[in-house]
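Have a look at this one before I ask anything.
Omission of a single protein chain aside, the complex is shown with its protein chains in their original locations.
The first chain written gets the first letter, and so on, giving A and B; residue counts start at 1 in each chain.
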Amino acid sequence: MGTAMSIAMARLAQQLAATVSQPWTLMEVCGGQTHAIVRSGLDQLLPPGLRLIHGPGCPVCVTPAATIDAALELATRPELILCSYGDMLRVPGSDPTGGNLLQQRAAGGDVRLLTSPLQALAIAQAHPQRQVVFLAVGFETTAPATALLARQALGLQLANLSLLLAHVRVPPAMEAIITAPGNQVQGFLAAGHVCSVMGISELELMVRQHQLPVVVTGFEPLELMQGLLHCVQLLEAGTPRVLNAYKKVVRDSGNPTARALVEEVFELAPQTWRGLGALPASGLALRPAYHHLDARRRFQLGQASKGESDNPCISGLILQGQKNPVDCPAFGKGCRPEHPLGAPMVSSEGACAAYHHYRP
Amino acid sequence: MNACIQLAHGGGGTLMQQLIDRELRCLYNDPTQVLHDAARLERPPGLLAFSTDSYVVQPLEFCGGDIGSLAITGTANDLAMAGARPLHLSVALILEEGLPLELLRRLVASMAASARSCGVAIRTGDTKVVERGKGDGIFITTSGIGVVEAPNAIDPLAIQPGDQILVSGDLGRHGLAIMAARHGLDLQPPVASDCAPLWPLVEQLLAAQVQLHCLRDLTRGGLASALQELAQARGLEFTVENKQLPVLEAVARSCELLGFDPLHLANEGRFVAVLPPQHLGTALALLAPLGGRHIGAVRQGPGRVLLRTEFGTERLLLPPSGELLPRIC
Partner (left out) sequence: MCVAVPGRILSIDHQPPGGDSDGEDPLWRIAQVDFGGVRQQVSLACLPEAQVGDRVIVHVGIALSLVAEDQEAETRGPLPWAQP
């Protein structure tokens, strides 16, 4: 006897099986989608021949190791308060044995956990004698919040707040995956909340250029399954386009106010993605009017990365979907959430963490 | 009049005696009794159960309880989980210089009240004071003695394939109450810790002659940790049904907002029971009116816990790795 949800899911699984007439390989871009899929066991309900590979949409996973290293160094300074989302606190830097922000806090560093960038403003106002640095990571969903923080800090002429930036954009990552030699991805599930800000125009450009379907989905298991069905239907029909299957939250035009705020504060810049390397125009940098809020300038932090050449972590291959977490020799052995070699094992959205936590 | 704990309060001299006489005697059933180095106790027939635990929770006070009520109830509950009636407790306090006396009084009153509701007597204790900065306000260690009333050994090794798994009530309230206090969450209506004595329920199950193979109270790490410990200790596969797990809506929604899993949140007044199938009906009849549910079963297989989702798929249920932190992704 099934609940309404399980009956609806079974129906979708049946429809999917009935629609698939040849093997297809799809990618869900967002780490949140990956986790929802693996946590619900949706991958067990897919018909044979339908392969789902996991994309790089995990902002924690792609934040450059050099940025973590910089945050760790800043956290050792007694006059400084380092503010960060909880997600970043367990991520190792270039050296997997070199500690993380949580350990820095245990060693006496003033590391504060935030659930919103706006909390950094209050901390800076409460401690005018101390420097407050906010580790600002995330995709397009999170950038408006960082932009708002910057605008408010400018308006208040706060002298003791700065941003250690590592914001990234989804379309360049999708572009890199599509154009990589040996790419097998034929269709995408795009991240619904990124699209709530950006709308679908960038995705439409990509579809026109590369002729593969992109379906915008929510994060509930039924929404994801429905999204998979839509994507397969588009592939079977040979009609690649962008389909917004998350209309209750995503307007095709996105959120223009949020985008305007981001554009006022930030400009596009090259960005290094941990595991993927440098992608052009894939990051955000502060515009000149906001340069004084840049922690790298304020504290003269070097850009050079220590490099992770000795680290056996294969996160780059995982993030591009070229390898599965279970393909990694260190998975579950040398690399576990308690002692991760890289970010995808410790991030709440990382593919390696999802497999470790949920896959029997 | 000093309103705070001073180092001298732990010095063994007059100030310490004053502290004991004025603030701590009410912990004892007979506040006028002469306190010796050791308490002498009547030895009851049968097996004794003995347990100890230290309590370091922050914040010290939260909705539905405090470190005092946790310290008493927690150890009494550990005894109950061995099928033992909790009888005697010791209370060792490590106080940080600067701890407000008013706070200490509230915690002591809370401990005395919890002792009464758990049916235990505090027989002996100790007090030390550490310098400011060397303690988190107060640390409490309680040890407890109980008399075993269960006819058979309650132990993970007694678990058999075919056994059924029950939980005594809804999950995660204590963990959420702590998170709310720690992170300033505004819960409307407030969610109170589920801290409560478990012996009364165990006593009822024993009185109804329910054969209990194993009991485990859910504490840090929540349901996931408790089940994982049992499954690994016994080397059998546990399966639980997600849709049978009771979770209050406010707990579920708060978890969504902060990125927590209710199955990882601590509880302080809930336990799982693993028992043979023929006793399931009786046990459920006793536990269900108080929120208890039949959540799963034990089968041959590797020592691990599988969760069956509402979609019929199975996935691992692992304990949290490390401290629970609110997340944005």
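In the analysis below, contacts are C-beta pairs under 8 Å (C-beta built on N, C-alpha and C of every residue); 3 or more make two chains touch, one makes a residue touch a chain.
The structure displayed is predicted, hence computed values, not measured ones.
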* Contact with the hidden chain (one of A:84, A:196 or A:282) -> A:196
* Which of these, B:192, B:233, B:248 or B:284, touches the one chain of the complex that we don't see? -> B:248
* Listed residues A:115, A:131, A:282 or A:320, member touching the removed chain -> A:115
* To do: Just name the one of A:21, A:76, A:201 or A:257 that touches the chain not displayed here.
  => A:257
* Interface residues of subunit B (partner: the chain not displayed) -> 169-170, 185-189, 191, 242-250, 252-254, 256-259, 262, 291, 293, 309-310, 327-329
* If you put the missing chain back, which residues of subunit A would it touch? -> 4-5, 30-32, 57-59, 85, 115-119, 125, 138-139, 141-142, 144-145, 148, 151-152, 155-156, 191, 193-194, 196-197, 218, 220, 222-223, 226, 247-251, 255, 257-258, 261, 349
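By definition in this document, only the chains that are shown with their structure count from here on.
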* To do: Would you kindly tell me how far, in whole Å, the mean C-alpha position of subunit B lies from that of subunit A?
  => 38
* Of all residues in subunit A, which touch subunit B in the complex? -> 2-3, 5-6, 9-10, 31-32, 38-42, 44-45, 58-60, 85-87, 89-90, 102, 113, 115, 138, 142, 221, 336-338, 347-349, 356-360
* Structure fact -> In their shared complex, subunit A is touched by residues of subunit B numbered 183, 243, 258-259, 304, 306, 309-316, 318, 321-323, 325-329
